[in-house]
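Here it is: the structure, laid out below.
For this depiction, one protein chain was excluded, whereas all remaining protein chains were kept in their positions.
Chain lettering (A and B) follows the sequence in which the chains are written, and residue indices restart at 1 in each chain.
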Amino acid sequence: MENKITVENLNAWFGSKQVLHEISLGIEKNGITAIIGPSGCGKSTFIRCLNRMHEVVPKAKASGKVLVDDKDIYDSDIDPVDIRRRIGMVFQKPNPFPTMSIQDNVVAGLKLSGIKDKKTLDNITEEILKKSALWDEVKNDLNKSGVSLSGGQQQRLCIARALAVEPEVILFDEPCSALDPISTSKIEDLMLELKEKYTIVIVTHNMQQAARVSDYTAFFLYGKLIEFGETNQIFKKPKEKSTEDYIIGRFG
Amino acid sequence: MKWNKRKLIDKIMYFLTAACVVIAIIPLLSILYTVTISGISAINLDFLIQLPKPVGEAGGGLGNAIQGTFIVVGIACLIGLPVGIFAGVYLSEYGENRFGHFVSFVADVLTGTPSIVAGIFGYTFIVLSFGSFSAIAGGVALSVLMIPIVTRTTEESLKFVPGSIKEASLALGIPKWKTTLYIVLSTARSGILTGVLLSIARISGETAPLLFTSFGNMFWANGLDQPISTMPVQIYTYAITPFPDWHAKAWAGALVLIILILILNIGVRFVTKRKYGM
Partner (left out) sequence: MGNHSFRDRWMNIPKLSFFSRSKLSGDFIFEAVVGFFALGIIVLAFLLFRELFIESGISKNTFGVSFLTTSTWDPVNEIFGALPFIFGTMVSSFLALLIAVPFSLGIAIYLSELAPEKLKIPLSFIIELLAAIPSVIIGLWGIFILAPFIRDYLAPPLSTYLGFLPLFQGPMYGLSMLTGGVILAIMIIPITSSISREAILTVPIHQREGALALGATGWETIRIAVLPYARSGIFGAVILGFGRAIGETMAVTMVIGNSPRISESLFSPSYTMASVIANEFVEATSKLYISSLIEIGFLLLVISVIVNIAARILVWKLLKVEGGGRA
């Protein structure tokens, strides 16, 4: 397994409260890694450390290393803004920009980086929307407001928006928890397609989803990594008792 | 207390409170009615584009006052809008600290500045310094009233933008300042515009700050550093004279001013309606 991201001894705090303890694992390149665990186990905090969104909270701290292609993103000469372009994020509740059209939403990141040429933007919009399996549904309505779409479509729009800035990694923070089953399955199919080109990490409280889409799964409990391994193995033959308890639903 | 008596009191209070509403509306209706009836007869094209004539002569109009109002309000906007909007941006996006809270509180208190005090300020700060009444002094005095309002409405509008929008932008690798300038401001734009339009409507009707700053002028504006006629001041000047002919002009001027302010208020409705269209 070739790692895109290697996490070494990651600890995270909110003030004096430690929420992540010595997390070490590797995220496979062009694979889907799922992070599962009960509420409050630190899974969201974990992925926010991967794109340096965690540290923005006052008194939030992180220590340890997060190596992306062997370069530590917490190095002092690294700009967090740059990291966030390379490592994109899709949130639990779809959040397209409300005052922008569908097209403007897709290219928002690009326009703000200075790309203005209309033809380029149009081409990119079509290409990205096709990649996000949204093109056919919206190709005639590109000027309609981003928030006029259904929940599932909005989430795919957010995925498109994240793809447009050409990240290498995409982090999904419980992306389907606000969606209906049909939209959920569309997004899961999309993730399986995307993994060919991108590295994907998904936080989910839905174990069936983790089992369906991911190659590797990490189980977190109380801020610690309890078990990490190939998804098949985790779900069929978990090594740790707490993993097994969680999977069969004893708690969480 | 017997139930019937209680029910009676309940009914009485209902009508009493409703009566309060009705009685409070009567002055409004009376004002609108009087302005319309008394003013409409004097309104014609001449009135809107001519200069005032001396006492006793028929005819003449408030053309210069209308022009002057646009100019002085324009100056106030040039000063007040940037200050108010940028200060509002700071308070909303960077102001969660002692300094920010203090500024917000001060701005809030300043919204209650008596308008005549703004006029005194314009006088001592500009008129005395430059040696004459001027449109600029009037604009400065009006901006003293405008700035706190625009600051607070901008701040409140920006605070309404959901955090998830800002989060989405940051996660795309867009720095905070660009997020604020291009995404947040745009999302809040109808609220901000509403605040701006309402503050313009408010200062357009202000008289006290202009009495000894822009002062007044019987002729067309001939320089921003000169005294200038404005509608509220002209209405006031006409109203307190003993000449019925000029009283009629005061009513007409009042009608024009009210229509102007009404247009601005309706403009606000349009702005908030557009938010839902697209």
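In this text, a residue touches a chain if its C-beta (ideal position, glycine included) is under 8 Å from a C-beta of that chain, and two chains touch if they have at least 3 such contacts.
Model, not experiment: these values are computed from the prediction.
Student: Looking at B:Val21, B:Leu45 or B:Ala58, which residue reaches the missing chain?
Tutor: In the complete complex, the chain left out is touched by residue B:Val21.
Student: In the full complex, which of B:Gly59, B:Pro114 or B:Gly223 touches the chain missing from this view?
Tutor: B:Pro114
Student: Would you mind spotting which of B:Val83, B:Met218 or B:Val271 touches the chain that isn't drawn?
Tutor: B:Val83
Student: State which residues belonging to chain B touch the missing partner chain.
Tutor: So the residues of chain B touching the missing chain come out as 6-7, 9-10, 13-14, 16-21, 23-25, 27-28, 30-31, 34-35, 38, 82-83, 86-87, 89-91, 93-97, 99-100, 102-103, 105-110, 112-117, 119-121, 123-125, 144, 147-148, 151, 159-164, 166-167, 170, 175-178, 180-181, 201-202, 204-208, 211-212, 215, 232, 235-236, 239-240, 247, 250-251, 254, 257-258, 261, 265.
Note that in this section only the chains that are shown with their structure count from here on.
Student: Within the complex, which stretch of chain B touches chain A?
Tutor: 162, 164-165, 167-175, 178, 182-183, 186-187, 189, 278
Student: Would you tell me which residues of chain A are touching chain B in their complex?
Tutor: 51, 53, 56, 81-86, 88-89, 91, 93, 95-101, 108-109, 112, 144-145, 148, 158, 161-162, 165
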